[in-house]
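Below you will find the structure I want to go over with you.
The other protein chains are all here in position, but one chain of the complex has been omitted.
Labels run A and B following the written order; every chain starts at residue 1.
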Amino acid sequence: MTREFTIRTTKRCEFVDITGLVRDGVRKSGVSEGIVVVYCPHTTAGITINENADPSVVADIDRKLSTLVEHDDPAYTHMEGNSDSHIKSSLIGPSQTLIVKDGAPLLGTWQGVYFVEFDGPRTRKLYIKVVEG
Amino acid sequence: MTREFTIRTTKRCEFVDITGLVRDGVRKSGVSEGIVVVYCPHTTAGITINENADPSVVADIDRKLSTLVEHDDPAYTHMEGNSDSHIKSSLIGPSQTLIVKDGAPLLGTWQGVYFVEFDGPRTRKLYIKVVEG
Partner (left out) sequence: MTREFTIRTTKRCEFVDITGLVRDGVRKSGVSEGIVVVYCPHTTAGITINENADPSVVADIDRKLSTLVEHDDPAYTHMEGNSDSHIKSSLIGPSQTLIVKDGAPLLGTWQGVYFVEFDGPRTRKLYIKVVEG
């Protein structure tokens, strides 16, 4: 079964902590050992795993990404004005695969899972698929 | 079963849409629910998922990657002249994992799967592995 979730973002660029949601999805699957794929079906957003404690970490990731891949670059040819969002999506990636152990995602002490919005605010979808094994 | 495909690229940097090929691979596996790993066994190419409609999007991704990771940088020490291709490969990644639902890869409306060539033109291999679950 693939579980679908709705994420509402409030800014153009935003890191939304979805760790609890992933944990719930794994628990509800009833699977004890396996893997879980966290998948973003959008081309101007992504999924990453990074520090869950100090919010300055994701703020710094956000800022550096926006410096490397600026919003307005005269070289962009895509007419919708969100080429930066698409580029960041391919750099961060549309999904993460985690190990499931003892009925929970196996995360490091400081790891949280983030839905990363690069072209919000929008209402987004997120898929979670647990595979036993 | 792992399915192997051949991709022929025609330029040094090129985004080859392999969405149909991934869809076919999943269909032929006969698997209805699970995941599919799309894997590139090369170190100067990668796999990404991004917009499938307006080709200016992947053109902008290609251009920005080549601005960030220039072809000729006097700091490169690898003698084959393709350090940029290797760096881009690690940034984009050698594979993507998609969810399989109702016998097809679960892609967003605007998502396509791309084999990304960073050191072509070449004849490349691509592996697709479907896991039921």
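Operating definition for what follows: a contact is a pair of C-beta atoms (placed from the backbone, for glycine too) under 8 Å apart; a residue touches a chain by one contact, two chains touch by 3 or more.
The shown structure was predicted, so the numbers you read here are calculated from the model rather than taken from an experiment.
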item: Absent-chain contact - pick from B:Ile7, B:Leu21, B:Val58 or B:Ile87; value: B:Ile87
item: Residues belonging to chain A that touch the chain removed from view; value: 33-35, 48-51, 54, 56-57, 59-61, 63-65, 67-68, 91-93, 96-99, 101, 106-111, 131, 133
item: Residues in chain B touching the chain absent from view; value: 1-2, 34, 37, 39-43, 68-69, 73, 75-80, 83, 86-87, 89-91, 93-95, 97, 125, 127, 129-133
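Please note the rule applied: only the chains that are shown with their structure count from here on.
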item: Inter-centroid spacing, chain B versus chain A (mean Cα positions, whole Å); value: 19
